[in-house]
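I have placed the structure first, in the form of structure tokens, so that the comments after it can refer back to it.
For this view, one protein chain was removed and the others were kept in their places.
What follows is chain A.
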Amino acid sequence: MEHEITLVVNGATRRVEVPARRLLSDCLRHDLGLTGTHVGCEHGVCGCCTVLLDGRPVRSCLTFAVTVDGQEITTVEGLAREGATREGGGSERPSRIHEAEAMDTALSPVQRAFAECHGLQCGFCTPGFLCTVTAFLRENPAPSDDEIVEGIAGNLCRCTGYQNIVKAVHRAAELLAEER
């Protein structure tokens, strides 16, 4: 049996029919086409599928879509928009020719910090880290090293050894402070 639910995803209201067993991760990826949210283990350990549910990080692979009917969800695709909205400006669409540079202005401070500090390699775990860190820095805008390690200790990365991710979180805190 299908259930009609309404999700506010990255600011847009989306109506979708899903069976009760549909995971939120599958709903976002396959029903709504938002494939930026990745699935690394489907048992809630790796954190790749982390999205923000009403601003708080959750594992979308452990959440049934029907249980979040009516709630607000931010995925990696919406992080830049979130940053831009808070700054009061709209995010520019990158032109094709100078994609890399123009993209820079369309990235949130957390995303920019990950690029600056080489906080990603294959990029598969990255969306989960970005969502986790975005929420973490809202609660703790000037964290210590230990607090950062604790803050990201629910996300697995197989490529970076975490060192540059920790560095990126410090850098993101700086960038956010500059914008405040």
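Just so it is clear, a residue touches a chain if its C-beta (ideal position, glycine included) is under 8 Å from a C-beta of that chain, and two chains touch if they have at least 3 such contacts; residues count from 1.
Just so we're on the same page, contacts and distances are computed from a predicted model.
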**Item:** Record-based protein name (UniProt) of the chain missing from this complex, from "Xanthine dehydrogenase family protein molybdopterin-binding subunit", "Sulfate transport system permease protein CysW", "Acyl carrier protein" or "Phenylalanine--tRNA ligase beta subunit"
**Value:** "Xanthine dehydrogenase family protein molybdopterin-binding subunit"
**Complete:** Contact with the hidden chain, among A:12, A:122, A:142 or A:177, goes to A:122
**Complete:** Missing-chain contact among A:12, A:41 or A:142 belongs to A:41
**Item:** Residue in contact with the excluded chain [from A:5, A:65 or A:157]
**Value:** A:157
**Asked** Footprint of the hidden chain on chain A, which residues?
**Response** 19, 21-22, 29-30, 33-43, 45-46, 48, 75-77, 79-80, 94, 98-101, 103-104, 106-107, 111, 114-116, 118, 120-127, 130, 148-150, 152-166
